[in-house]
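Have a look at the structure that comes next, please.
Removed: one protein chain of the complex. Kept in place: all other protein chains.
We call the chains A and B, going by the order they appear; numbering starts again at 1 in every chain.
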Amino acid sequence: MRKLHQFHGGIHPPTNKAQSNQTPIVQANLPSKLTIPLHQHVGNSAVPAVEIGQHVLKGQLIGCAEGNLSSSVHASTSGMIAAIDKQLVANSSGLPELCITLIPDGRDEWIELDPCLDWLECTHSELRLKLRKAGVVGLGGAVFPSDMKLHASQQKIKTLVLNGAECEPYITCDDLLMRERAAEILEGAQIMRALLSTEEILIGIEDNKPEAISAMRAAVLEGKYQGIEVIAVPTVYPGGGAKQLIRVLTGIEVAAGVRSTNLGVQCFNVGTAYSTWRAIRFGEPLISRIVTVTGNVSHPQNFEVLIGTPMDELVAHAAPLNGTRYYIMGGPMMGVPMPSMQVGVIKATNCIIAASKEIFPPAQPALPCIRCTRCADACPAELQPQELYWFAKAKNFDKAEDYHLFDCIECGACSYVCPSNIPLVQYYRFAKSEIWAQEANQKAADTARERHEFRESRIEREKREKAEKLAAKEKAASAAKTQRTEQPPTLVKTDVNPEDTLQLKIQTAIDHAKEQAAAIKPLNTEQLTPAQQAQIDEIEAQRARIREMALAPVADHTKG
Amino acid sequence: MLSALLAMSGIAIALGAVLGFAAIKFRVEGNPLVDKIDAVLPQTQCGQCGFPGCKPYATAIAEGEADINKCPPGGEEGIQKLANLLGVDFKPFGGESIPKPKAVALIDESNCIGCTLCIQACPVDAIVGAAKQMHTIIAAECTGCELCVPPCPVDCITMQAIEESAANWKWKYPVYALTASK
Partner (left out) sequence: MPGFFSPFITKPVSVSQIMLNVMLALIPGIAIYVWYFGPAILISLTLASLTALSVEALMLKIQNKPIAPFLKDNTALLTAWLLALSIPPLAPWWLVVVGTAFAISISKHLYGGLGNNPFNPAMIGYAVLIISFPVHMTHWLSPNGLGAISLSFMDQLNYIFQGTLPAGVKLDAITMATPLDTLKTQLHLNGQVKEILDMPIYGRLAGHGSEWVAAGFLLGGIYLIAKRIISWHLPVAYLTTLFIIAGIFHLIDPTHYVTPMFHLFSGAAMIGAFFILTDPVTSPTTPKGKWLFAFGAGLLTYLIRTFGGFPDGMAFATLLMNICVPLIDAYTQPKVFGKKEKRS
């Protein structure tokens, strides 16, 4: 039996998982339309690869990954591209982002896929490229492009942690996935293990999911896998946070800003392992995922849903009840309230909770903090939330950073236990985004200063170089003259102002150019219609006016 | 009485000596104030303060020749920072210097005649182009100083306010719901 470690704090909210994990995963019907955002992942937004009116097949690339840290987006079914525009999407800001709207043709016709019967024959870079092309991203919520995480680093990565903990209340999509598709998850994990060349795979599942644990264990036995261990971890929120699960399984603490691979661990969600397998073995891009639909519905259950499916159409399958005020994407602890009920399901959508007043009563007004430290006792990052709150509230951001604001994982445990009902996490999010904005501003200011100083020095240098050049030339010329004629030189201005000379030279050059321009006659100016001639005259007049206007300030400038 | 007086003056002399020694021992060389002020200024180089750039303004503040409320791009936050740095009172913006929303310049490329005047005006070299070639602004480098707008002979440069988008969106300050009216 493996010795499990503990992390500090944590809470035990009602799990509310039994409602949705009683029935198997159901294939959701084809919706009337799909709204597929191009920015569903960490990194740069994908760039549209299709045009309005174009017919696409299921699995066809519709958004190209842009830059290194980005991911591809695919058509979830066959149909016609109806729009490429900004729409409300499933994000925290509630601000619209670029989406591709796809009207299904009902045939659900696949594009020709590129399956791989034996992935062991592929090189690692080929495998990573396949994942990148398939748009596989982390499905646990972070949506980080998976290919970027599957590089063997210089540091030996000993352990691959597969996260099936699913600690958030209400969510059961990973539970059902592990129960029903355990073998495929393990196959995906094998690919990940090969890419990372890790020794062991530890699969952490909270002990409130006995069916999933036994299904995974049975699959390990059946597949005769070596070095894969399915471990039941205690049910405590946020035990499914990557840092917390790594701590529980290996004892390693990954601090904020540190890559877990540098400490010899990498962590993936079980859903990501499943998608990895589908992408490599069958060449299937990530166009669907398992979503728990629960909350204020009479048949809470899990669906396999096409990415882009409007949430209200999906919730309709679960027999919604009256009184739903809004949808939450994710769980009640860290979930995001949706700006509209019609937003499309994205790769990060693990759960949709129909929120009613009964399930989630409105927050009580906040009382002052009494420094009871229940938040500190609950904080899995071992922070002092009451201090952070104090600083964030006072907008004392430097102090907040000193007290490790950026180690906060925003799990919400502090807000959950706060007897004064203070929206603590809100204050931390506010402080974090203010600090990021300040940093961006500071960076922009530093760049501007640098560029300004460079420009000043360049102007200075150019002036100096020109003056030097001129002086050298005149010196040479006068010397030559003296040599040739042996006559006293005719009035050489030694105290010549280089700017004046420059002005003179520019004037000469301009005159020269003018003469040249006058000499050259445009080839196609013969046999012009009067209308064309009028047009030309008009343009010439405009040009003359512009030249006049343009010259005046230039003269000013050179004088100064 | 006498001993008390002696004791008091003894203490005063001793403390004075300590202070005097500390002043010599821990003397700070130079005046890094200009750089400190410059670091707070937003570096738009816009000249709205009446000085030909941020550094000259910083120098003027350091020498006591300029007020701290002359930098609209820095906003009230900027004034507050300067006030904190210099240990003086906050001073609100007066008269015409009112902060505008952050913006970047945009060249209407179909009207640009390629005169290079804006290039010469740009304090941070954020405009690309050559004589008789269309110019364009590198939005990422533009400080929104508006110095390129007046020289344009064909008025093809406009200032575009930066709108809130999903990319630059910020979390709002939580509303403290507890008030007497409730």
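Observations
Here is the rule we go by: a residue touches a chain if its C-beta (ideal position, glycine included) is under 8 Å from a C-beta of that chain, and two chains touch if they have at least 3 such contacts.
Since we're looking at a predicted model, the values are computed, not measured.
From the set A:37, A:63, A:300 or A:335, the residue in touch with the chain omitted from the display is A:335, counting the whole complex. The chain omitted from view is touched by exactly one of A:56, A:348, A:369 or A:431, namely A:369.
Per the touch definition above, the residue from A:274, A:391 or A:416 contacting the chain not shown is A:416.
Per the touch definition above, the residue from A:139, A:202, A:254 or A:445 contacting the chain not shown is A:254. In the full complex, chain A makes contact with the omitted chain through residues 7-8, 11, 13-14, 94, 169, 243, 247, 253-256, 258, 325-326, 328, 330, 332-339, 355, 360, 363-365, 367-374, 376-377, 380-384, 386-387, 403-404, 407, 412, 415-421, 423, 425-426.
One rule holds in what follows: only the chains that are shown with their structure count from here on.
The mean-CA centres of chain A and chain B are about 31 angstrom from one another, to the nearest whole unit. Note for the complex: chain A touches chain B at residues 39, 89, 91-93, 95-97, 363, 365-367, 423, 426-427, 429-430, 432-434, 437, 441, 444-449, 451-452, 454-455, 543, 546, 549-550, 553-554, 557.
Per the touch definition, chain B reaches chain A in the complex via residues 38, 41-45, 53-54, 113, 115, 117, 120, 123-126, 141, 143, 151, 153-154, 164-166, 168-174, 176-178, 182.
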